[in-house]
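Questions regarding the structure given below will be posed in turn.
Omission of a single protein chain aside, the complex is shown with its protein chains in their original locations.
In order of appearance the chains are A, B and C, and numbering begins at 1 in each one.
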Amino acid sequence: MTTETESRRQAEVIGHWMAEADRFAQGLGIRLVSVAPGCCEVTMLVTEAMHNGVGTTHGGATFTLADFAFAIAANSHGRTAVALSTQMSYPAASHAGDTLTAVATEESLGGRTGLYRVEVRRDDGTLVGLFTGTVFRRRDAIGPAVDSGDGQVGG
Amino acid sequence: MTTETESRRQAEVIGHWMAEADRFAQGLGIRLVSVAPGCCEVTMLVTEAMHNGVGTTHGGATFTLADFAFAIAANSHGRTAVALSTQMSYPAASHAGDTLTAVATEESLGGRTGLYRVEVRRDDGTLVGLFTGTVFRRRDAIGPAVDSGDGQVGG
Amino acid sequence: MTTETESRRQAEVIGHWMAEADRFAQGLGIRLVSVAPGCCEVTMLVTEAMHNGVGTTHGGATFTLADFAFAIAANSHGRTAVALSTQMSYPAASHAGDTLTAVATEESLGGRTGLYRVEVRRDDGTLVGLFTGTVFRRRDAIGPAVDSGDGQVGG
Partner (left out) sequence: MTTETESRRQAEVIGHWMAEADRFAQGLGIRLVSVAPGCCEVTMLVTEAMHNGVGTTHGGATFTLADFAFAIAANSHGRTAVALSTQMSYPAASHAGDTLTAVATEESLGGRTGLYRVEVRRDDGTLVGLFTGTVFRRRDAIGPAVDSGDGQVGG
(Lines give C-alpha, C1' and ligand atoms only; values in the text may rest on other atoms or scores of the structure.)
Protein backbone atom coordinates (compact mmCIF):
# COMPACT_ATOMS: atom_id res chain seq x y z
CA MET A 1 0.00 0.00 0.00
CA THR A 2 1.29 3.41 -0.95
CA THR A 3 1.82 5.99 1.74
CA GLU A 4 0.67 9.58 1.24
CA THR A 5 4.18 10.63 0.29
CA GLU A 6 4.39 7.89 -2.32
CA SER A 7 0.98 8.81 -3.69
CA ARG A 8 2.05 12.42 -4.11
CA ARG A 9 5.29 11.39 -5.75
CA GLN A 10 3.50 9.05 -8.13
CA ALA A 11 1.06 11.82 -9.06
CA GLU A 12 3.96 14.14 -9.84
CA VAL A 13 5.71 11.56 -12.00
CA ILE A 14 2.52 10.86 -13.95
CA GLY A 15 1.65 14.54 -14.31
CA HIS A 16 5.06 15.48 -15.62
CA TRP A 17 5.12 12.53 -17.99
CA MET A 18 1.67 13.43 -19.35
CA ALA A 19 2.63 17.10 -19.73
CA GLU A 20 5.79 16.25 -21.64
CA ALA A 21 4.18 13.61 -23.83
CA ASP A 22 1.14 15.71 -24.79
CA ARG A 23 1.96 17.29 -28.11
CA PHE A 24 -1.26 19.26 -28.44
CA ALA A 25 -0.89 20.87 -25.02
CA GLN A 26 2.77 21.58 -25.75
CA GLY A 27 1.83 23.24 -29.03
CA LEU A 28 -0.40 25.64 -27.08
CA GLY A 29 2.37 26.36 -24.57
CA ILE A 30 0.41 24.88 -21.66
CA ARG A 31 2.56 24.52 -18.54
CA LEU A 32 2.01 22.21 -15.57
CA VAL A 33 2.04 24.25 -12.36
CA SER A 34 1.29 21.55 -9.80
CA VAL A 35 -0.14 18.07 -9.47
CA ALA A 36 -1.23 15.99 -6.47
CA PRO A 37 -3.53 12.95 -6.20
CA GLY A 38 -6.82 14.06 -7.77
CA CYS A 39 -5.71 17.68 -8.27
CA CYS A 40 -3.91 19.60 -10.98
CA GLU A 41 -3.17 23.21 -11.92
CA VAL A 42 -2.06 24.25 -15.41
CA THR A 43 -1.57 27.60 -17.10
CA MET A 44 -1.50 29.05 -20.63
CA LEU A 45 -0.73 32.45 -22.13
CA VAL A 46 -3.36 33.30 -24.74
CA THR A 47 -1.86 34.34 -28.07
CA GLU A 48 -3.47 35.72 -31.22
CA ALA A 49 -3.03 32.30 -32.79
CA MET A 50 -5.71 31.08 -30.36
CA HIS A 51 -8.26 33.68 -31.45
CA ASN A 52 -11.51 32.92 -33.18
CA GLY A 53 -13.00 35.07 -35.92
CA VAL A 54 -14.15 37.80 -33.58
CA GLY A 55 -10.85 38.28 -31.78
CA THR A 56 -11.45 36.42 -28.52
CA THR A 57 -9.93 33.17 -27.26
CA HIS A 58 -11.39 30.21 -29.15
CA GLY A 59 -13.65 28.07 -26.98
CA GLY A 60 -11.58 25.08 -28.07
CA ALA A 61 -8.40 26.58 -26.63
CA THR A 62 -10.02 27.30 -23.27
CA PHE A 63 -11.54 23.83 -23.32
CA THR A 64 -8.18 22.22 -24.06
CA LEU A 65 -6.62 23.89 -21.03
CA ALA A 66 -9.45 22.66 -18.77
CA ASP A 67 -9.46 19.20 -20.32
CA PHE A 68 -5.74 18.84 -19.80
CA ALA A 69 -5.97 19.69 -16.08
CA PHE A 70 -8.85 17.20 -15.85
CA ALA A 71 -6.88 14.45 -17.58
CA ILE A 72 -3.85 14.80 -15.32
CA ALA A 73 -5.98 14.93 -12.15
CA ALA A 74 -7.94 11.85 -13.20
CA ASN A 75 -4.85 9.81 -14.12
CA SER A 76 -2.83 10.94 -11.10
CA HIS A 77 -3.80 7.90 -9.03
CA GLY A 78 -1.92 5.63 -11.44
CA ARG A 79 -4.80 3.87 -13.14
CA THR A 80 -5.77 4.82 -16.67
CA ALA A 81 -8.74 7.19 -16.64
CA VAL A 82 -10.83 7.47 -19.80
CA ALA A 83 -12.81 10.67 -20.44
CA LEU A 84 -16.46 9.81 -21.09
CA SER A 85 -18.34 13.05 -20.80
CA THR A 86 -17.43 16.69 -20.32
CA GLN A 87 -19.41 19.87 -19.91
CA MET A 88 -18.14 23.42 -20.24
CA SER A 89 -19.79 26.77 -19.63
CA TYR A 90 -18.29 30.10 -20.73
CA PRO A 91 -19.29 32.88 -18.34
CA ALA A 92 -16.89 35.44 -19.86
CA ALA A 93 -14.38 35.84 -22.69
CA SER A 94 -10.58 36.29 -22.73
CA HIS A 95 -8.06 37.66 -25.24
CA ALA A 96 -4.45 37.49 -26.38
CA GLY A 97 -2.24 38.60 -23.52
CA ASP A 98 -4.39 37.02 -20.82
CA THR A 99 -2.83 34.23 -18.80
CA LEU A 100 -5.42 31.57 -18.04
CA THR A 101 -5.13 29.17 -15.12
CA ALA A 102 -7.11 25.96 -14.81
CA VAL A 103 -7.50 24.22 -11.47
CA ALA A 104 -8.92 20.68 -11.42
CA THR A 105 -10.35 19.12 -8.26
CA GLU A 106 -11.76 15.66 -7.63
CA GLU A 107 -15.41 15.73 -6.62
CA SER A 108 -15.81 11.99 -6.32
CA LEU A 109 -13.73 8.83 -6.85
CA GLY A 110 -15.33 5.38 -7.11
CA GLY A 111 -13.88 2.03 -8.06
CA ARG A 112 -14.61 2.43 -11.77
CA THR A 113 -15.50 6.10 -12.22
CA GLY A 114 -14.39 9.57 -11.17
CA LEU A 115 -15.90 13.04 -11.30
CA TYR A 116 -13.85 16.23 -11.67
CA ARG A 117 -14.51 19.95 -11.77
CA VAL A 118 -12.23 22.51 -13.36
CA GLU A 119 -12.30 26.29 -13.03
CA VAL A 120 -10.52 28.44 -15.63
CA ARG A 121 -9.74 32.01 -14.60
CA ARG A 122 -8.05 35.06 -16.12
CA ASP A 123 -5.28 36.89 -14.27
CA ASP A 124 -7.86 39.26 -12.79
CA GLY A 125 -9.70 36.32 -11.24
CA THR A 126 -12.68 36.37 -13.63
CA LEU A 127 -14.11 32.92 -14.28
CA VAL A 128 -13.96 32.25 -18.04
CA GLY A 129 -14.69 28.52 -17.99
CA LEU A 130 -16.47 26.09 -15.67
CA PHE A 131 -15.87 22.47 -16.63
CA THR A 132 -17.20 19.16 -15.31
CA GLY A 133 -15.76 15.83 -16.47
CA THR A 134 -16.51 12.16 -15.85
CA VAL A 135 -14.01 9.34 -16.37
CA PHE A 136 -14.15 5.57 -16.52
CA ARG A 137 -11.21 4.08 -14.62
CA ARG A 138 -9.61 1.13 -16.38
CA ARG A 139 -7.71 -1.52 -14.41
CA ASP A 140 -4.40 -0.96 -16.19
CA ALA A 141 -1.72 1.50 -15.18
CA ILE A 142 -1.57 4.79 -17.10
CA GLY A 143 0.56 4.45 -20.23
CA PRO A 144 0.21 4.05 -24.01
CA ALA A 145 -3.48 3.57 -24.89
CA VAL A 146 -5.32 0.51 -26.09
CA ASP A 147 -8.63 1.48 -27.66
CA SER A 148 -11.42 -0.49 -25.99
CA GLY A 149 -14.15 1.44 -27.77
CA ASP A 150 -14.95 3.18 -24.48
CA GLY A 151 -14.13 6.87 -24.49
CA GLN A 152 -10.77 8.47 -24.76
CA VAL A 153 -7.67 8.42 -22.59
CA GLY A 154 -5.44 11.21 -21.45
CA GLY A 155 -6.73 14.66 -22.46
CA MET B 1 -37.73 40.07 -45.37
CA THR B 2 -35.06 37.75 -46.66
CA THR B 3 -35.99 35.04 -49.09
CA GLU B 4 -34.67 31.51 -48.67
CA THR B 5 -32.04 32.13 -51.32
CA GLU B 6 -30.85 35.28 -49.56
CA SER B 7 -30.74 33.45 -46.23
CA ARG B 8 -28.59 30.72 -47.72
CA ARG B 9 -26.28 33.24 -49.34
CA GLN B 10 -25.95 35.21 -46.11
CA ALA B 11 -25.11 31.99 -44.22
CA GLU B 12 -22.40 31.20 -46.76
CA VAL B 13 -20.87 34.68 -46.53
CA ILE B 14 -20.83 34.51 -42.72
CA GLY B 15 -19.49 30.96 -42.64
CA HIS B 16 -16.63 31.70 -45.02
CA TRP B 17 -15.78 34.92 -43.19
CA MET B 18 -15.71 33.09 -39.83
CA ALA B 19 -13.61 30.26 -41.25
CA GLU B 20 -11.05 32.66 -42.70
CA ALA B 21 -10.90 34.90 -39.66
CA ASP B 22 -10.56 32.07 -37.11
CA ARG B 23 -6.85 31.72 -36.45
CA PHE B 24 -7.16 28.79 -34.05
CA ALA B 25 -9.24 26.72 -36.47
CA GLN B 26 -6.85 27.63 -39.30
CA GLY B 27 -3.88 26.52 -37.19
CA LEU B 28 -5.51 23.09 -36.90
CA GLY B 29 -6.17 22.94 -40.63
CA ILE B 30 -9.95 22.87 -40.17
CA ARG B 31 -11.80 23.31 -43.47
CA LEU B 32 -15.36 24.50 -44.01
CA VAL B 33 -17.23 21.96 -46.14
CA SER B 34 -20.68 23.54 -46.22
CA VAL B 35 -22.88 26.03 -44.42
CA ALA B 36 -26.61 26.81 -44.59
CA PRO B 37 -28.93 28.58 -42.13
CA GLY B 38 -28.54 26.69 -38.84
CA CYS B 39 -26.29 23.97 -40.33
CA CYS B 40 -22.58 23.56 -40.87
CA GLU B 41 -20.12 20.82 -41.81
CA VAL B 42 -16.38 21.10 -41.18
CA THR B 43 -13.50 18.65 -41.48
CA MET B 44 -10.00 18.18 -40.06
CA LEU B 45 -7.14 15.75 -40.69
CA VAL B 46 -5.72 14.57 -37.36
CA THR B 47 -1.94 14.96 -37.13
CA GLU B 48 0.52 13.81 -34.49
CA ALA B 49 0.72 17.40 -33.28
CA MET B 50 -2.87 16.92 -32.03
CA HIS B 51 -2.01 13.87 -29.94
CA ASN B 52 -2.20 13.72 -26.17
CA GLY B 53 0.29 11.81 -24.01
CA VAL B 54 -1.10 8.41 -24.89
CA GLY B 55 -1.05 8.82 -28.65
CA THR B 56 -4.69 9.54 -29.40
CA THR B 57 -6.36 12.75 -30.59
CA HIS B 58 -6.51 15.27 -27.75
CA GLY B 59 -10.06 15.84 -26.49
CA GLY B 60 -9.44 19.56 -26.99
CA ALA B 61 -8.77 19.10 -30.70
CA THR B 62 -11.95 17.08 -31.24
CA PHE B 63 -13.86 19.62 -29.17
CA THR B 64 -12.47 22.52 -31.23
CA LEU B 65 -13.73 20.93 -34.44
CA ALA B 66 -17.22 20.45 -32.98
CA ASP B 67 -17.25 23.90 -31.40
CA PHE B 68 -16.29 25.52 -34.69
CA ALA B 69 -19.15 23.85 -36.57
CA PHE B 70 -21.48 24.91 -33.74
CA ALA B 71 -20.29 28.54 -33.87
CA ILE B 72 -20.80 28.86 -37.61
CA ALA B 73 -24.23 27.22 -37.51
CA ALA B 74 -25.34 29.46 -34.65
CA ASN B 75 -24.10 32.67 -36.28
CA SER B 76 -25.34 31.76 -39.76
CA HIS B 77 -28.62 33.67 -39.33
CA GLY B 78 -26.71 36.94 -39.16
CA ARG B 79 -27.15 37.80 -35.49
CA THR B 80 -24.24 37.38 -33.10
CA ALA B 81 -24.59 34.11 -31.17
CA VAL B 82 -22.72 33.77 -27.89
CA ALA B 83 -21.77 30.28 -26.65
CA LEU B 84 -23.05 29.81 -23.10
CA SER B 85 -22.83 26.12 -22.41
CA THR B 86 -21.47 23.09 -24.23
CA GLN B 87 -21.41 19.38 -23.51
CA MET B 88 -19.26 16.77 -25.20
CA SER B 89 -19.15 13.00 -24.91
CA TYR B 90 -16.36 10.85 -26.31
CA PRO B 91 -17.70 7.42 -27.31
CA ALA B 92 -14.48 6.40 -29.10
CA ALA B 93 -10.96 7.63 -29.83
CA SER B 94 -9.20 8.69 -33.05
CA HIS B 95 -5.57 8.98 -34.17
CA ALA B 96 -3.21 10.77 -36.54
CA GLY B 97 -4.25 9.97 -40.10
CA ASP B 98 -7.98 9.96 -39.35
CA THR B 99 -10.08 12.61 -41.05
CA LEU B 100 -12.78 13.82 -38.69
CA THR B 101 -16.00 15.43 -39.90
CA ALA B 102 -18.29 17.49 -37.67
CA VAL B 103 -21.89 18.15 -38.69
CA ALA B 104 -23.85 20.77 -36.74
CA THR B 105 -27.65 20.92 -36.82
CA GLU B 106 -30.08 23.33 -35.20
CA GLU B 107 -32.37 21.64 -32.70
CA SER B 108 -34.22 24.78 -31.69
CA LEU B 109 -34.12 28.53 -32.42
CA GLY B 110 -35.88 31.07 -30.20
CA GLY B 111 -35.76 34.83 -30.17
CA ARG B 112 -32.86 35.02 -27.74
CA THR B 113 -31.43 31.51 -27.60
CA GLY B 114 -30.53 28.60 -29.83
CA LEU B 115 -29.72 24.92 -29.29
CA TYR B 116 -27.36 22.94 -31.52
CA ARG B 117 -26.15 19.38 -31.78
CA VAL B 118 -22.89 18.31 -33.42
CA GLU B 119 -21.76 14.81 -34.37
CA VAL B 120 -18.07 14.16 -35.00
CA ARG B 121 -17.22 11.02 -36.96
CA ARG B 122 -14.12 9.25 -38.26
CA ASP B 123 -13.82 8.27 -41.93
CA ASP B 124 -15.17 4.82 -41.06
CA GLY B 125 -18.35 6.41 -39.68
CA THR B 126 -17.57 5.76 -36.01
CA LEU B 127 -18.94 8.46 -33.71
CA VAL B 128 -16.01 9.95 -31.75
CA GLY B 129 -17.78 13.02 -30.34
CA LEU B 130 -21.34 13.99 -29.53
CA PHE B 131 -21.69 17.68 -28.71
CA THR B 132 -24.59 19.84 -27.55
CA GLY B 133 -24.32 23.64 -27.39
CA THR B 134 -26.54 26.50 -26.27
CA VAL B 135 -26.16 30.10 -27.44
CA PHE B 136 -27.52 33.45 -26.39
CA ARG B 137 -28.45 35.51 -29.48
CA ARG B 138 -27.47 39.15 -29.23
CA ARG B 139 -29.33 41.81 -31.22
CA ASP B 140 -26.26 42.96 -33.15
CA ALA B 141 -25.10 41.55 -36.47
CA ILE B 142 -22.20 39.08 -36.34
CA GLY B 143 -18.86 40.91 -36.44
CA PRO B 144 -15.99 41.98 -34.13
CA ALA B 145 -16.90 41.20 -30.51
CA VAL B 146 -17.82 43.52 -27.68
CA ASP B 147 -17.53 41.72 -24.33
CA SER B 148 -20.82 42.04 -22.44
CA GLY B 149 -19.75 39.67 -19.69
CA ASP B 150 -22.12 37.06 -21.11
CA GLY B 151 -20.38 34.08 -22.60
CA GLN B 152 -18.15 33.95 -25.61
CA VAL B 153 -18.73 34.72 -29.27
CA GLY B 154 -17.70 32.83 -32.34
CA GLY B 155 -16.06 29.47 -31.54
CA MET C 1 -25.68 -16.26 -28.35
CA THR C 2 -28.98 -14.48 -28.50
CA THR C 3 -30.72 -14.05 -31.80
CA GLU C 4 -32.27 -10.74 -32.78
CA THR C 5 -35.70 -12.00 -31.76
CA GLU C 6 -34.40 -13.07 -28.35
CA SER C 7 -32.67 -9.69 -27.90
CA ARG C 8 -35.89 -7.86 -28.63
CA ARG C 9 -37.86 -10.10 -26.29
CA GLN C 10 -35.30 -9.64 -23.52
CA ALA C 11 -35.46 -5.85 -23.99
CA GLU C 12 -39.25 -5.96 -23.67
CA VAL C 13 -39.14 -8.07 -20.51
CA ILE C 14 -36.59 -5.73 -18.93
CA GLY C 15 -38.43 -2.58 -20.01
CA HIS C 16 -41.76 -3.74 -18.65
CA TRP C 17 -40.17 -4.91 -15.41
CA MET C 18 -38.42 -1.55 -14.95
CA ALA C 19 -41.59 0.39 -15.75
CA GLU C 20 -43.64 -1.59 -13.25
CA ALA C 21 -41.02 -1.49 -10.51
CA ASP C 22 -40.29 2.25 -10.82
CA ARG C 23 -42.42 3.93 -8.18
CA PHE C 24 -41.37 7.47 -9.04
CA ALA C 25 -42.22 7.09 -12.72
CA GLN C 26 -45.51 5.41 -11.79
CA GLY C 27 -46.37 8.30 -9.47
CA LEU C 28 -46.02 10.65 -12.45
CA GLY C 29 -48.20 8.42 -14.62
CA ILE C 30 -45.37 7.69 -17.06
CA ARG C 31 -46.27 4.93 -19.51
CA LEU C 32 -43.93 2.72 -21.51
CA VAL C 33 -44.85 2.91 -25.20
CA SER C 34 -42.16 0.70 -26.71
CA VAL C 35 -38.75 -0.78 -26.00
CA ALA C 36 -36.16 -2.50 -28.19
CA PRO C 37 -32.41 -3.09 -27.70
CA GLY C 38 -30.95 0.38 -27.09
CA CYS C 39 -34.22 2.21 -27.75
CA CYS C 40 -37.20 3.26 -25.67
CA GLU C 41 -40.26 5.49 -25.97
CA VAL C 42 -42.26 6.68 -22.96
CA THR C 43 -45.07 9.19 -22.52
CA MET C 44 -46.57 11.35 -19.76
CA LEU C 45 -49.59 13.63 -19.47
CA VAL C 46 -48.57 16.85 -17.73
CA THR C 47 -50.85 17.73 -14.82
CA GLU C 48 -51.00 20.84 -12.63
CA ALA C 49 -49.30 18.84 -9.90
CA MET C 50 -46.17 18.92 -12.09
CA HIS C 51 -46.15 22.72 -12.36
CA ASN C 52 -43.48 24.98 -10.94
CA GLY C 53 -44.20 28.37 -9.38
CA VAL C 54 -44.83 30.10 -12.69
CA GLY C 55 -47.31 27.61 -14.06
CA THR C 56 -45.19 25.61 -16.49
CA THR C 57 -43.99 22.00 -16.29
CA HIS C 58 -41.23 21.68 -13.70
CA GLY C 59 -37.83 20.98 -15.27
CA GLY C 60 -37.55 18.02 -12.90
CA ALA C 61 -40.68 16.40 -14.32
CA THR C 62 -39.50 16.75 -17.91
CA PHE C 63 -36.08 15.46 -16.86
CA THR C 64 -37.62 12.45 -15.11
CA LEU C 65 -39.44 11.45 -18.29
CA ALA C 66 -36.22 11.70 -20.34
CA ASP C 67 -34.14 9.96 -17.69
CA PHE C 68 -36.60 7.08 -17.50
CA ALA C 69 -36.46 6.48 -21.27
CA PHE C 70 -32.65 6.65 -21.04
CA ALA C 71 -32.52 4.14 -18.17
CA ILE C 72 -34.67 1.57 -19.95
CA ALA C 73 -32.76 1.94 -23.24
CA ALA C 74 -29.41 1.56 -21.46
CA ASN C 75 -30.48 -1.50 -19.45
CA SER C 76 -32.30 -3.15 -22.34
CA HIS C 77 -29.28 -5.27 -23.32
CA GLY C 78 -29.52 -7.17 -20.02
CA ARG C 79 -26.46 -5.82 -18.23
CA THR C 80 -26.87 -3.29 -15.43
CA ALA C 81 -26.24 0.22 -16.72
CA VAL C 82 -25.32 2.90 -14.20
CA ALA C 83 -26.06 6.57 -15.02
CA LEU C 84 -22.90 8.63 -14.64
CA SER C 85 -23.60 11.91 -16.32
CA THR C 86 -26.61 13.55 -17.93
CA GLN C 87 -27.19 16.83 -19.70
CA MET C 88 -30.51 18.46 -20.49
CA SER C 89 -31.44 21.55 -22.46
CA TYR C 90 -34.87 23.16 -22.42
CA PRO C 91 -35.62 24.83 -25.74
CA ALA C 92 -39.30 25.48 -24.91
CA ALA C 93 -41.83 25.08 -22.09
CA SER C 94 -44.93 22.89 -21.67
CA HIS C 95 -48.05 23.03 -19.48
CA ALA C 96 -50.77 20.95 -17.86
CA GLY C 97 -52.73 19.21 -20.58
CA ASP C 98 -49.72 18.62 -22.83
CA THR C 99 -48.74 15.02 -23.48
CA LEU C 100 -44.97 14.70 -23.61
CA THR C 101 -43.20 11.87 -25.42
CA ALA C 102 -39.56 10.94 -24.83
CA VAL C 103 -37.67 8.85 -27.38
CA ALA C 104 -34.27 7.44 -26.36
CA THR C 105 -31.76 6.22 -28.93
CA GLU C 106 -28.34 4.63 -28.50
CA GLU C 107 -25.54 6.73 -29.97
CA SER C 108 -22.73 4.40 -28.98
CA LEU C 109 -22.26 1.13 -27.08
CA GLY C 110 -18.85 0.00 -25.83
CA GLY C 111 -17.83 -2.86 -23.56
CA ARG C 112 -18.07 -0.78 -20.39
CA THR C 113 -19.91 2.39 -21.38
CA GLY C 114 -22.86 3.58 -23.44
CA LEU C 115 -24.07 6.92 -24.76
CA TYR C 116 -27.73 7.81 -25.26
CA ARG C 117 -29.72 10.73 -26.59
CA VAL C 118 -33.32 11.50 -25.69
CA GLU C 119 -35.70 13.94 -27.33
CA VAL C 120 -38.80 15.11 -25.46
CA ARG C 121 -41.59 16.62 -27.55
CA ARG C 122 -45.05 18.07 -26.99
CA ASP C 123 -48.06 16.78 -28.96
CA ASP C 124 -47.50 19.56 -31.52
CA GLY C 125 -43.99 18.26 -32.19
CA THR C 126 -42.15 21.11 -30.42
CA LEU C 127 -38.92 19.98 -28.80
CA VAL C 128 -39.10 20.78 -25.06
CA GLY C 129 -36.12 18.76 -23.88
CA LEU C 130 -32.88 17.51 -25.42
CA PHE C 131 -31.05 15.05 -23.16
CA THR C 132 -27.71 13.26 -23.40
CA GLY C 133 -26.74 10.51 -20.95
CA THR C 134 -23.67 8.35 -20.33
CA VAL C 135 -23.72 5.02 -18.50
CA PHE C 136 -21.16 2.68 -17.03
CA ARG C 137 -22.08 -0.93 -17.84
CA ARG C 138 -21.55 -3.31 -14.95
CA ARG C 139 -20.94 -7.01 -15.56
CA ASP C 140 -23.99 -8.19 -13.62
CA ALA C 141 -27.46 -8.69 -15.07
CA ILE C 142 -29.99 -5.92 -14.44
CA GLY C 143 -31.80 -6.46 -11.13
CA PRO C 144 -31.80 -5.16 -7.53
CA ALA C 145 -28.90 -2.71 -7.06
CA VAL C 146 -25.68 -3.09 -5.14
CA ASP C 147 -24.08 0.31 -4.50
CA SER C 148 -20.50 0.25 -5.76
CA GLY C 149 -20.00 3.96 -5.20
CA ASP C 150 -20.11 4.47 -8.96
CA GLY C 151 -23.14 6.38 -10.12
CA GLN C 152 -26.73 5.33 -9.94
CA VAL C 153 -28.65 2.46 -11.50
CA GLY C 154 -31.98 2.41 -13.23
CA GLY C 155 -33.46 5.91 -13.68
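In this text, a residue touches a chain if its C-beta (ideal position, glycine included) is under 8 Å from a C-beta of that chain, and two chains touch if they have at least 3 such contacts.
What you see is a predicted model; the values in this text were computed from it and never measured.
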Contact set of the excluded chain (shown chains only): A, B, C
Among C:T43, C:T86 or C:S108, the residue in touch with the chain that has been omitted: C:T86
Subunit A residues that touch the omitted chain in the full complex: 87, 89, 91-92, 107-108, 110, 113, 115, 117, 127, 130, 132, 134
Contact footprint on subunit B, counting only the chain that is left out: 84-85, 87, 110-113, 132, 134, 136, 148-151
Contact footprint on subunit C, counting only the chain that is left out: 17-25, 27, 48-65, 67-68, 71, 83-93, 128, 142-145, 147, 149-155
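Keep in mind that, in the parts below, only the chains that are shown with their structure count from here on.
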Graph class of chain-chain contacts, one of line, ring, star, complete, other: complete
Fraction-based call for subunit C against subunit B, same above half, different below: same
Whole-Å separation of chain centres (CA-atom averages), subunit A against subunit C: 31
Whole-Å gap separating subunit A and subunit B, where each centre is the average of the chain's CA atoms: 22
Gap in Å, rounded to a whole number, between the CA centres of subunit C and subunit B: 29
Two or more partner chains touched - positions in subunit B: 87, 89, 91-92
